[in-house]
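One structure, pasted below without further comment.
Every protein chain but one is kept in place in this view of the complex.
Right, chain A next:
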Amino acid sequence: MKPILLTPFDLIIASSLVVLDAVVSVLLGLRLHKQILVAAARCTIQLLLIGFLLRFVFAIDTPALTLGVILVMVAIAGREVAARPEKKLARYGNQIAGLSAVALATFVTAIFALATALRPHPWYDARYAIPLAGIMLGNALNAASLSLDALLSGVMRERSAIEAQLALGTRFRDAMRPLIRASVRRGILPIINTMSAAGIVTLPGIMTGQILAGLDPVEAVKYQILLMFLLAGANGIAAVGAAYFAAARLTDSRERLRVDRLK
């Protein structure tokens, strides 16, 4: 079955709905009409740019270019993770923890999927590797930032409890264990909710997109299940990674709690 290809005219008709939003804003005095139009314009331009970029990258299809694109995506995601928490670790600690966590989660799960379930030829085919890395990154970003935020805010709250244990001769990793556990939980809960609600409360985007593009629903569902499992793995790795990388930054060779490294 062939996908129904859209013409620019189709999109212009659809854009009338955005204009409708803007009109509602003017009528109700929401003062959002400018923002709505700017956001719609940004969305159009950004997506068109990425579409042409991907068409170009898929056409060239060299491993170096594919890897380069993925690395740029990883760097942007790492920066986002670092920016979310209210507290910041000194000396680029947030950036290092965020980047390490999302990079680890993305590369492990993407390579795992490319080597086992998908097996394109060659395995690093940009058409598979880049979208896959993109989905993994978006989710790993979410899990890592939740986990990092929970750890950094928790360590200030639990400071006296942690130091009381250190003062009694408890090892740093043992004193931090409850906090790390709580942080990883926070990072992993969203994917559990997503998996539980899938198909009942929500029709996940990948599956919906593939059905619209003409794929058999059961085939689309199989893809979605594979992705859910990959996302569960990526979220777990990202949440654990962010919590442990940040915790490592909060101590030193004498197993002290270094809250002075938190701004």
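In this text, contacts are C-beta pairs under 8 Å (C-beta built on N, C-alpha and C of every residue); 3 or more make two chains touch, one makes a residue touch a chain; residues count from 1.
We take it that contacts and distances are computed from a predicted model.
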{"item": "UniProt protein name of the chain not shown, from \"3-oxoacyl-[acyl-carrier-protein] reductase\", \"ATP-binding cassette domain-containing protein\", \"Imidazole glycerol phosphate synthase subunit HisH\" or \"Glycine cleavage system H protein\"", "value": "\"ATP-binding cassette domain-containing protein\""}
{"item": "Which residue of A:Asp21, A:Asp61, A:Glu80 or A:Glu163 touches the chain not shown here", "value": "A:Glu163"}
{"item": "Touch with the omitted chain, as defined above, among A:Pro3, A:Pro178, A:Gly199 or A:Pro217", "value": "A:Pro178"}
{"item": "Contact set of chain A toward the excluded chain (per top definition)", "value": "158-171, 175, 178, 252, 254-258, 260"}
